[in-house]
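Complex shown without one protein chain; remaining protein chains in place.
Chain lettering (A and B) follows the sequence in which the chains are written, and residue indices restart at 1 in each chain.
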Amino acid sequence: MTSIRATPFHGRAAASNVLNLWQPRAGWTLAERYGDADEEALAARLTCAMADITWRSRIVIEGARAQEFLARLVTRDPAALEPGTAFKALWLSDQGGVRGAGVLARHGRETFQLVSAASDLDWIARGAALFDLRVREVLEEEGMLAVVGPYAAKVLEAAGLDPALEPLTLRKLFWRGLDVTLSRFGEHGGYEIAAKADDAPLVWDRIAKAGRPYALRPAGLAAMDILDIEAGVPRPGRDYTPASGGFDAAPTPFELGLESLIDESHTLFNGRAACLAAPRTRTRVGIELDGDTPMPHAPLLRSGSEVGHTLHSLYSPALRRAIALAVVDNAAAAPGTVLTCGGVSARVVEVPFLAHPSTSSG
Amino acid sequence: MRYDAAIIGAGANGLAAAATLAASGRKVVVLERAQACGGRCATRVFHPGFSASPFCDEVAPIPPDIFRALDLARHGAIFMAASREHPLAAEARARALSDAAHASERGWFQGSAEAAPWPGQEFSERALDEDAATAGALSGRAADPGMAGSALHLLAPGMGGSGVVMGGLATLAKALEAAARKAGAEIRLGLEASDIRHHRGRATGVRLADGSEVEARAVISTLDLRRTFFSLFAWKDLPKSAIERISRYRHAAAAARLLIALDAPPAMARRLHLAGSGDACAAWRSNTIPDAPPVTLDLVSAADPSLAPIGQSVLTATLGCIPHHLFDGAWTHEKREALRAATLARIEALLPGTAAHVIASTLIVPPDIEEALGVSEGDLDGGEIAPDQMFALRGFEEHPGGRTPVAGLFLGGHASPAGPFGTCAAGVVAARAVTADLA
Partner (left out) sequence: MSTPHDAIVIGGGIGGLVAAAYLRQTGASVVLLEADEALGGACRKAAMLYALDPRVVKELALTRRGLKFSQRDMTLVALRQDGRHLVLGRDPHEAARAVAAYSPADAAAYKHYHSEVFALARAMRPWWWDDTAAPEHVPAKLKAMSAHAYLASHFETEALKSALAFDAAQPLAPGSALALVWRAAQETCGLQGAMAMPEGGGAALAGALIAAAKEMGAEFRTKARVKALILDGNAAAGVALDSGETVFAPVILSSLSRRATFLDLAPAASAGFAETHRLMREMQTEKETFVALTLNAAPTLGGAQLAQAARFVIAEGEPVLEAAVAASASPGQYNLWIRAKGTPSLDAVIAQLERFTPLLRSRIVGSESVTRDVARAQLLKPARERIATPIEGLFLCGGEAEPVEALSGRAGRLAAALATAYTARRKKP
């Protein structure tokens, strides 16, 4: 019997997970899907969905030199962050290879939290040690729930939470007896609720109840993966292997399409010189395939010669075709370029494939 | 100005045909009688604050290749939980598409050669098994599931299978219109076609009810057979065999709709089927309203919260075996009220307490459908789904791909071989036939 590592929402998730399909992610055990992953992804796009995202890496960096350290770590200047605000950034190896991407939020003058899809604790902890800082990982003690979709704000309101929150901000609230943190960090325009482990089931219940009239559904990992690709967000481990060595120069931010997460005027970030000097010959694009079959990690050809390759690929139930993120030579990256992949016609499109589920009313 | 193609009817088929032709560089104009595009793809506010698609909640599945080619998702039509279409439907449509590439040079009605069997042709001899799955296939129809050929309904889902689109089917109409316009098609609303102009056996354009004319090298009609030929041609101009053929063509309108606004959601699963009484079909055949017609209930607001205020609901009831003509006269107000009350009573019996929450309800019967959409007898299928009216026999057998005895005139609606095999299918097939013939 393989061991599971339960998130604080596990009990509630299990009750809804009638198919009993679970998947490991980052060491945790999460529901792969509660019913049909396509339907859950569509619900997240058209009405409302909630997803257990406790598996995300959450690292707290705290101390007098926290800002100084983070200025060296991430590709944006944390001095610009007011408490309660956040930005998306990368962190690079010494030679400019992307080690990680995430949201850095400032909780207080000397307290920050970095949330990302993959943990890079060792690198961050050892870097922090150079500044006499200790970091700590948030694990079972706190659960995190995402609420996504056009009705997400209305659902929160119906549950008694004030949804008025700018993107990339957070607020600590006392919500009918529970201490929670409400934030808007995600790529899908939704919200995240972070709560103590003991309170997690109650959070789940409140959202589920408030969401019923809005056709809210729980969404598993598979559905969120579909949303990620449709949003054009490359994920470490799935789409690319992040740099693991301290001096790895690959992958570059440019070939992953993440250069917007770099503030070139921020002079201090690790790997900056190498990053800015790296050749920018390839870029990340979206690929629409002329069929249903996903083509992950497959070569892309133009007139018979290889011009790039796909990263992860899934069937998009919204677009009703298989799509993929891909890395291609700059010359083949113009939207509308027609390529072939595994014998199937493939077209370059801009990402995101679809506008993210808006959270403006309805 | 001479168009490459004039298309009569801006429903899903007409718009899909227009988008397909315009995308290949043709000059296209769509002529629509109503003030808006979409035909049955509509959403109606039937009571303040409550909306529903009046004629059907879903349409037949949109074939994936057409959905992709028209980029409908990006134009706003994203569907929840579309069923995968029956594979034979996809094959039959592919057959219709390949037929579209072959022009028939024979002009007027002539004897046909032996053609290869169509995929799914064997369904013409099979009956549906009596189980819950068939209830969906027969929703809004009057067919005996024990009768040979009733299996054909599996290929022709008609009123369901596309999945729900937020905001009702009007969202699909808007997306199709956007696709057609983006491709460069011209759409003219509020114009009814009165005649198809022709010269020496060849269609040359369309005359409109206001007297104006549109010149085109090809005409696609998405109207059914009767409306296309008997309303838009003078009888003397049609060959006798064609008239015979068209007169034999049967419609089997059987659908009525009750749109119900409730101030609270009833305790029910999303969809429920109420079987009809055994004599419902017989009643329909004798033009009587059955006491207990088959009913499909759909709590549409559970899937689409935008249809009703939060906490309130829209419930649709699709009735089958409801005749177009009544043996004893017209659809009077009393008859409508009786049907409405009877249906609500059956719902109350199934879900006690529901009646108390009904705020309002609207009944739509076959004559209403006929008037709203211009479909003969209110038949949304454009012709009975029967062995002698399916596949090649649904159009003019010897003129494949939606072609007709009139050169340059194409059938692009439900009354064509590809018609039953998915929304937009007939329009795209006709467009391909036009392209092949104009080349």
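The criterion applied here is as follows: contacts are C-beta pairs under 8 Å (C-beta built on N, C-alpha and C of every residue); 3 or more make two chains touch, one makes a residue touch a chain.
Remember, predicted model here, so these are calculated numbers, not experimental data.
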item	value
Among the chains presented, those that the missing one touches	A
Touch criterion as defined above, residue of A:24, A:63, A:84 or A:246 at the omitted chain	A:246
Hidden-chain contact residue, picked from the options A:273, A:334 or A:355	A:273
Missing-partner contacts on chain A, residue numbers	68-69, 72-73, 93-94, 123, 126-127, 130-131, 245-247, 267-268, 270-273
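The definition used in the following text is that only the chains that are shown with their structure count from here on.
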item	value
Distance from the mean Cα position of chain B to that of chain A, given in whole angstrom	43
Residues of chain B touching chain A in the complex	64, 67-68, 73-74, 78-82, 166, 265, 302-306, 310-311
Of chain A, residues touching chain B in the complex	36, 38-39, 42-43, 45-47, 151, 154, 158, 213-215, 288, 290, 292, 317-321, 354, 362
